[in-house]
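Below is one structure, written out as structure tokens, with a few remarks after it.
Note that one protein chain of the assembly has been removed; the remaining protein chains are unaltered in position.
When the chains are written out, they are named A and B in that same order, and each has its own residue count from 1.
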Amino acid sequence: MSVLLATIEQSGSTGEQIVFWVCAAIAVVGAVGMLISRRAVHSALFIAATMIALAVLYVSQGAPFLGMAQIVVYTGAVMMLFLFVLMLVGVDSTESLVETLKGQRIAGLALALGFAVLLFAAIGNVSYNFAVGIDGANAADGGNVQGIAHLIFDRYLLAFEVTSALLITAALGAMVLAHRERHTPRKSQREQSEDRVRSGEPQNLPGPGVYALHNAVGTPGLLPDGQPTDRSVPEPLRGVSAAVGVDHEDTRRVNALAAGGAIIPGKAEDES
Amino acid sequence: MSPFSGALAPAAGEISANVAHGTFTQMWLLIALPLAGAAILLLLGRRTNTWGHWVGVLMSAGSFAIAVSIFLAMRQESGGNRAFTQHLFQWISVGSFQVPFDLRIDQLSMVFVLLITGVGTLIHIYSVGYMSHDHERRRFFGYLNLFVAAMLLLVLADNYLLLYVGWEGVGLASYLLIGFWFYKETAAVAAKKAFVVNRVGDVGLSIAVMLMFVTFGSVTFEGVLGSAPKASQTSLTLIGLALLLAACGKSAQFPLQSWLLDAMEGPTPVSALIHAATMVTAGVYLIARSNAIFNAAPTAQTAVIVIGAITLIMGAIIGCAKDDIKKALAGSTMSQIGYMVLAAGLGPIGYVFAIFHLLTHGFFKATMFLGAGSVMHGMNDQVNMRRFGALRTVMVLTTITFFAGYLAILGIPPFAGFYSKDKIIESAFAHSTLVGLVTLVGAAITAFYMTRLVAMTFLGRARWPDDAHPHESPAMMMVPVSILAVLSAVSGFLLIHDNWIVNWLEPVVGFEEPVLGFNVNILQYGTLALVLVSAALGYVLYARRPVPEVAPVGSFLTQAARADLYGDEVNEAVFMRPGQYLTRLLVWFDNRVVDGAVNGTAALIGGLSGRARRTQNGFARSYALTMLGGAALVIAALVLVRL
Partner (left out) sequence: MNPANYLYLSAILFSLGAVGVLVRRNAIVMFMCVELMLNACNLAFVSFARINGNLDGQVIAFFVMVVAAAEVVVGLAIIMTIFRTRRSASVDEANLLKY
């Protein structure tokens, strides 16, 4: 992809304009989509799109290293981390978009709009030197990566070293924050087994679809006495088994089988 | 009167002194003995209840004995050589402000010391009897000794600051003794009143001391009085007026007279010693001692005369209307001290006679006060003269002694008052006819009210309350009264004999022969005739006619005099109420304006903080909004600056 984009960059101003307008559109749409999505997962996907668009824009502005870093670090690592946390928190949690803080939404929008206007005014009031370009700087050290490396390990060495400390601290901090102190000793295998016996249900729960005619998670398992039990069905499906396709006919036939009756194969095949 | 040998003497007194030697070195004991007595009685407390009063008497008597020995030693010295100082220690040493704790005894101090210790001792003895039923007699004697010590310090001080200590000391003792029966509200209030009014005078003295230090750079008698003629007229007048204010406070002179009548709430021996014989004359001592200042400040002298004249008449008028025997005597005391102050204001022609009258007055007024105490003692502490009458029949010795004092104050020859008061009238006429007439009128009124007093008390019909069983007081009381009565009778003649008092005091206070425009005999006989007529009038009105047991309404003047000539009302209207209004105004100002500003600011800031606190609402998004607002402001500022 970088090769492709480099081609576009080299093709001159028109190509860059196309890249810009396309990527800008994607970035803004992604940002707005992130803003208005009720589900955090959707937001994450939208912002990932924005970030990729930005990566393209970096590359088109003569910063291929940053473009790659953007994709690898942001779109790859950081967004993955976001998704991990989302999964932990609950992937399907939706957020009510009704504002609880009085006036917060209006004020926020107005202020952000005003801020944007201010920034626009500031940007519009500056004259830019279009002649310079980044190419010369990139070429000075034989390439963009070399140039950045030169700067990082020369002029910004101290800052770079300090960021290493920052990263280590952040890693330690995350570990400390995520660490949960164990207040009781871990139960041994023997203790777990004894607990199971004391609970009155010493056996494992029946697996789904035992004696079932087909292997669906919505099919209840059978107890040793042949009675079906919905405890083998995942909790979300229990009360609404009809909706997710619990096959009552199947259940009936399983019961019949347990009672010693014969299975009519043709019929079973029809239904499966 | 016979011509005085001191006619050619210098007008002003001498102030130089020798260092004490021999007997004179004991002068510190004069103060130390009663002070030790007070310390023993007050610090040891109830342990001394049984024998404490004798300690008091002993200390006072010891002081008197030393006074006599010093007096005898002083007589051995020559006239201009009788002042002695004793340096005890350096009291204050701050830069150029050097105040030694020096005592000074000269002829003027000497007569005061003799009067204080002598009369004081007699009254101590009297009090042993008078206070015998009081559980707190020991405390009473402690205060009395404290008073004697403070009064002696006052007259023995060699500088004005030390004098001030004694001055405050007698004020304190006076306060304690007026309020001795502090469980009586009237006594407690009277004590407080005396204290407060005296403070006014004390401020005058402190101002005088400060002015002296500013003017002369010294507060010692030698430093101040020695260089007084060289100081400016204005400074001297100011110092003189400040001293006069001080004297007014301590000597109950107009306009600070109001406390003295109330002070009669104290035990009668206190009235006799402090509020008749000694403390109230401290003002006269102060003026006489500061003669060099007053001689050089005619304005201040005139003020002294005016104050003395006003008080003299006021006191006499008040004395005419009071039915309370002690208050009538207190009015008389005011009046007589008015005489002394007036005489002291006359300058060198009057100082000697002021002191002379002070001494005789000390004797005869103490006699009469103690006599009144004796009457009260026999009449269940009744003080209303309308319930006395005919006491001559049961209290013979009291009557005789009281009459000695009575004749003395009237100025009937050869009793003491005749010599002293006549000299003052003579000097007053020598100064101006107006002042002379005032003293003459005062003498006439004095004769009237004193006659009224003795007539209502000892003559006429008995108007005793039913439960009263008047009886003569015990010897413990009557012996001192008798001694004082004898002194009332003879002291005048003894002191003026051969011009002794004039020659004695002249080196200190100076003397000038009063020169009259007419024959002095005319004045003497005229005065005597006036006094006799006045006394006869009083006799007719109050001894021949029945005295109603309940006071009649009386004329306007009588009512005014009964109300102390509205002294309290004037004080209340002129000083107290405006002061209260001012205080209330200041309190209001303080509460509303000062506190209001402070509290208002605090409330404003508190309120604003309370509102501002609400912005800290715990919602991170609100904070973020604020942050964005701040960022927008920063950007806006940057843009605006750059545009």
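To be clear about the criterion, a residue touches a chain if its C-beta (ideal position, glycine included) is under 8 Å from a C-beta of that chain, and two chains touch if they have at least 3 such contacts.
In this text, all values refer to a predicted model and were calculated from it rather than measured experimentally.
Contact between subunit B and the unshown chain involves residues 613-614, 616-621, 624-625, 628. If you put the missing chain back, the residues of subunit A touching it would be 13, 16-17, 20, 24, 27-28, 31-32, 34-35, 40, 43-44, 47, 50-51, 54, 57-58, 61-63, 65-66, 69-70, 73-74, 77-78, 81-82, 85-86, 88-90, 93, 95-96, 99-101, 104-105, 107-109, 111-113, 115-116, 119-120, 123-124, 126, 128-130, 132-134, 136-138, 144, 147-148, 151-152, 155-156, 159-160, 163, 166-167, 169-171, 173-175, 177-178, 180.
To be clear about the criterion, only the chains that are shown with their structure count from here on.
Only residues 619, 621-622, 625, 628-629, 631-632, 635-636, 638-639, 642-643 of subunit B touch subunit A when the two sit together in their complex.
Per the touch definition, subunit A reaches subunit B in the complex via residues 101, 104, 107-108, 111-112, 114-115, 118-119, 121-122, 125.
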